[in-house]
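Only one protein chain is missing from this complex, and each of the others stays in its spot.
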Amino acid sequence: MKVDRRSFLGLGLGAAAGITVSPMMLKIMDDSSILTQTTKTWPWALDHPPFDGEVSYESSVCSLCPGSCGISVRKIDDRPVKIEGLADYPINDGGACLHGIAGLQYLYDPARVKTPLKKNGDKFEEISWDDAIALVAGKLSDIRKSGSPEKLACIADKGQGSVSGLFKRLLKTFGSPNFYTMPSLESYLEVTAAALHGEGKTIGFDLENANFVLSFGAGIIEGWGSPVNCFKANASRKDRHAKLYQIEPRLSNTAANADKWIPIKPGTQADLALGMCAVILKNNLFNSMATGFTGFSKLTAMLQKEYSPSKTSEITGVKAADIEKMAISFAKAKMPLAVFGKGRGDGAQSLKEMAAVHTLNCLVGNINKKGGAFILPKNDYLEFPGESMDNTARKGFSKAKTGRYVNQLVEKVNASSKPVVEALFVYNSNPCYALHNPKSVKEAIGKIPFVVSFSSYLDETAMEADIVLPSHTFVERLEDVPSGAGLAKTVVGLTKPVIEPVFDTKNPGDAVISIAKALEGSIAENFEWESYEECLENVTSGIWDSLSEDGVAVISEGVPSGFVNVNISFIANNPVTIQAQGDYDLTLIPIDNMRLISAGTAASPFAIKTVADTVLKGTDIVVEINPLTAKGLKDKGFATLTTPMGTARVKVNLNEGMMPGVIGMVEGLGHTFDNKFVSNKGVNVNDLIGPVIESGSGLDAAFGIKAKIS
Amino acid sequence: MSEIENKAENGSTESAGECTSGDTKDDKGLGLGVIFFIVAFVVCFLSGTLLFPKLLYSKKEQPFNFDHELHVSEAGDCDACHSVREDGSFTGIPKLAVCLDCHAEDPLGETEDEVVFVEEYVNKEKEVPWLVYARQPDCVFFSHAAHTTNTDCKVCHGPIGESNSSRVYEENRLTGYSRDIWGKNIFGIKKHSWDRMKMDDCAECHKKETGHQGYCFQCHK
Amino acid sequence: MKQEHNKAHKFGMVIDLDKCTGCGSCMVSCMSENNVPFKDDESDKKKSITWMRVYKLTNGKSFPDTEIVYMPRPCQHCGGKGDHGHSPCVSVCPATATDYGYDTGIVSQIYTRCFGCRYCMGACPYHARYFNWWDPKWPEGMEKYLSPDVSPRMRGIVEKCSFCYHRYQAARDQAYAEGDKDNIPEENYQTACTTACPAGAIVFGDLNNPEHKVHQIVKPDPHPDPRNKHVVGKSRNPKVFRLLERLGTNTKVYYLSDREWVRKQGDNYLEGEWDKIKNHHGDTSHG
Partner (left out) sequence: MDSALIPEGAKRCSFPKFYMGIAVVGAVVLWGLLAWGLIYWKGLNQTNMNDYYGFALWIWADLAVIAVGGGAFFTGLLKYIFKIDELKNIINFAVIIGFICYSSALLILAIDIGQPLRGWFIFWHANVHSMLTEVAFCLSFYFAVLTIEFIPNILENRQANKVSFFHHLAHNMHGIMVIFAATGAALSFFHQGSLGGVAGVMFGRPFSFREHLNIWPYTFFLFTWSAAAFWPCFTLLVTKITETITGKKLVGDKTVHLLSKIAGWMITSYIIAKIIDTIYWATVTAPSLGFKWTHFYSNNALYGKWMLFTELILCGVLPGVLLIMKSTRENSKLRLLAIILGVIGVCLNRWVMVLQVMAVPVMPFDTWALYIPSWQEMATTILPVAYGIILIALTYRYLPVFPQEQELNYPVEEEAVDEPVVAPAAEPVAATE
């Protein structure tokens, strides 16, 4: 039998036909397409599709920013999958901002510190909590033994809340007055209230009811104050027929959404406010109470002399007629309200500006009136037991603070050849990023022999630390969250853990208690709580029931009553208006963008994703500039931006919404830590701006800096 | 090169030689070809039908044997353990906590399976990693709430409540899904409504019952 | 079938552009709700998956008369010409990976059916459809927050906004569990962008249901527009408009603005055309 090619042909055809007729072909085809659907086949390699389970919702409070919104966390069995605004919560009533919604991305942030770290040379090595606490306590004991306990300093994000309270208590019983907070709207409100109404007070703005809001650059929908609350108040404007005038050099979202945008030369808001005060006084449109203000006549005299409409117009660039018209309609409005705090209100601010704007409120008599400015007592719901201090503590604590604000601390540390600060705690703040001229902050921190960071992430400041004691993120921790941020009511919320800690982290409150206990002696005596949880229940005992049951305690609501003392002498003395540093022709100002975070934390990957390509393109930051100013620069082209502090390569966005002569650069980019989704993108605008200290207030009031671009 | 050459040569000699008696040779060759064809066809068809499923599916045992019949008689109908929650979602295979409602105290019964259950899972507080015969792909949304009111569980799941032991779970090596979805029959032929759980089976029933096979999103997510 | 059609919902949305602040909550809420992936660089907006995208519109005037408005743009869930369900994308998909749900008016996208030809993307003038150019990848551990309600996508396929259909599925489940399967209260089915919007600018509901807020704001005209027979469901509210209405896409996302220049940017007009027809409730069609 000869096997020829025809046999082979038969064989081949037979095999092909057999396979085709058998179910194998169809099955493989079907399975191969299902294969493309199954996650495990693909390079992104999820081991399994997201597990299904029982749905539940847990209420908590977001503490990513001072807004303190109520959140509802959707969980599948034990797994949180989504954060949403909590309906009926007194601050945000169901709304939520993008950062809060993306909160779970912080939980699994690639830059999270997974376990305590100790700096060894240039590198961090992992250590146990026990070792880390012992190490910190050992170092602190040494400082204390050396007799200068005041050389322990602490920088926290805020002064309120029980965790900050614990830090303050530790410092006090240790013997140091050097507790600092990062600049925030809350601190500015207190400073302003102190200047006009006396210590221990803060200001709330009743934006929900005011029918004529004059905002001196306050980014009411850019994250100012308690963002979601402001969004809601702003959105209700349309139905309430309330007006918003926005005064700032740039057509911000707030300006765009306002009824009127009044472009003004950067840094002259104080002058405009005073010019308006002058108009109001001249036209006798002020509230009769005003004559009783301390310094009223002095102010009147000063304003007539220095702030005539034409003079004000010259300074601010706003037309004299417009100033008069605006001042008159403001004074005549039923519920006028002037709001200060440029941008988010947490950047550099000048007391002159804040006081001048608030003087407008005082003059039209909207203090403690519906739709006006509320003068509230500082939120004081915490009842820590009285401290017992030993001699060292008493001696150290009675010494003067090294500087008034963080800026001066940095300055002092850098100026002295000997260590002014021996040890520094950094809690929930990132001064190496968020302060002007972070390079000098880093230098100062480098000079401090022992730095302990309580950060959840290896951020710019944590990188400089000697020890990192990682904190739970806000979805893992228990904490009381007092509202600040210019709200017209005082609310304390309770942040609750909605998931077991993902990494070997601790509640910062527990970390402080452990350190205090390890320090023994009189310090330990002041921290005789088993845990932070016990401490919290103890110190919030007045409101604990409602905190633990409702997750929130409303401390004050509605229009406060009582006489408010007004002292306008500070402004009547007409302090000097801050000038931008340098002598270039243009002015660089920072821009607050709701989709980014200007404080220490970086925005989440989701938030960064929403950022427009006119703000960030690739790894390049885009600056806004008016086409008239941008001589020779092309839209989307590269340029070099130079300020006295340094230079940066930027892209250009020709923008008609920018005042000529001004360059705007967004805040919140240029992070350098290890999270490729949010870091190493653009530049940190703070690198290009140096602090300018306002005499009298001691605040860093640099609203911008002179710059050139080519 | 040389191959082409050789072939060419062969071709030429062959055709040269065949010229005269080409026809007879053709027939013979074709006959042989037919035999080869049939043999190859049968071999390939059978391997595609019988051998292929064996290669395609891997067999897995459940963590331990489960006696559905016993549970039905002791605990009640299907919804005693597999229920629709208040929000309308479906619990699926019960969690350990549900088992413990009855099995909390002493072991119930003296079977080996009970021992495994208690020692491996109850004592260790570990969920039992049941292999779910009816697990649908991730892209499928199925509302038990919408079906249980008017459809017997059996229609899709078969008489599983009458079984005394857990059958072997067969997993498709390519896709990772249970064999129950395509059905035991490799041709996809079904005798009962529960023999297959592909989309077309859903659509078939929907068409019959509601007059419309439904829109994509009705069952996809 | 016929009965079902009578009961048909027509889910839609109206977005108040005067309230919208461009804050981005809707975008992030959408991404987080729907397991949308992210990558290192998302600044190439033509390769960045955002089912909900917020466009920035300007009036084109120079300083200081410039105005800005933000326009959130989810999938418009077109009903197609005459609102017959032949959406631009649905009619072109070769593999039936997207269909028009006549029961809800929602345009589906089935990720496991799509094979990635991208014809639908070309057909959509709103750029509401996004292609997975990359394998979606999450940083280690982050996949734990993925929701089981929406299947994660794979590379090489198209995805888009579904009006959070899974929330409709859940609402229906709940209605079944409560024994009244046809009664889905307005608040039980709301999209993730709607509930997240801190300004309350988005209103979502059934355009066919006069009790729903969205119907009350939009007041959709059930009759075809006399000036353009392809257009159905035009709003009878003069402040309300739809995007590219005159193409006959019959979108279910309506926009609301007091500002005329904003309404004008909703569609294309020949010179002088707008002034002639702007008073016909923000209308678009030519004679």
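Read from first to last, the chains carry the letters A, B and C; within each, the first residue is number 1.
Everything that follows uses one rule, which is that a residue touches a chain if its C-beta (ideal position, glycine included) is under 8 Å from a C-beta of that chain, and two chains touch if they have at least 3 such contacts.
Every value quoted in this text rests on a predicted model; they were computed, and no experiment measured them.
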Residue among C:Ser25, C:Thr66, C:Thr104 or C:Asn132 that touches the chain left out of view: C:Asn132
Contact set of chain A toward the excluded chain (per top definition): 29, 32-33, 35-36
Interface residues of chain C toward the undisplayed chain are 44, 46-47, 55, 57, 71, 78, 81, 86, 88, 91-97, 113-119, 121-127, 129-135, 154-158, 243-244, 246-249, 264-271, 273, 284, 286
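The criterion applied here is as follows: only the chains that are shown with their structure count from here on.
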Using the contact definition given at the top, which chains are in touch with both chain A and chain B? C
With centres defined as the mean of C-alpha atoms, identify the chain lying farthest from chain A. B
Gap in Å, rounded to a whole number, between the CA centres of chain B and chain A: 55
Chain B to chain C: how many Å between their CA centres? 39
Going by the touch rule set out above, which residues of chain C reach two or more other chains? 111-112, 151-152
Please output the residue numbers of chain B that touch at least 2 other chains, ranges allowed. 85, 87, 89, 137-139
Can you tell me which positions in chain A touch chain C when the two form their complex? 34, 36-37, 39, 42-44, 46, 49-53, 76, 79-85, 92, 94-98, 101-102, 104-105, 107-110, 221, 227-228, 231-232, 234-235, 238, 251, 253, 256-257, 261, 263, 502, 594-595, 604-614, 616-619, 626-628, 656-660, 676-677
Spell out the residues on chain A that touch chain B in their complex, using ranges where they run on. 1, 3-19, 21-28, 30-32, 34-35, 37-40, 49-50, 52, 54-55
If we count contacts the way the header does, which residues on chain C are in touch with chain A in the complex? 16, 18-19, 21-25, 27-29, 31-33, 35, 38-45, 48, 50, 54, 56, 58, 61-64, 66-70, 111-112, 135-148, 151-152, 154-155, 192, 195-201
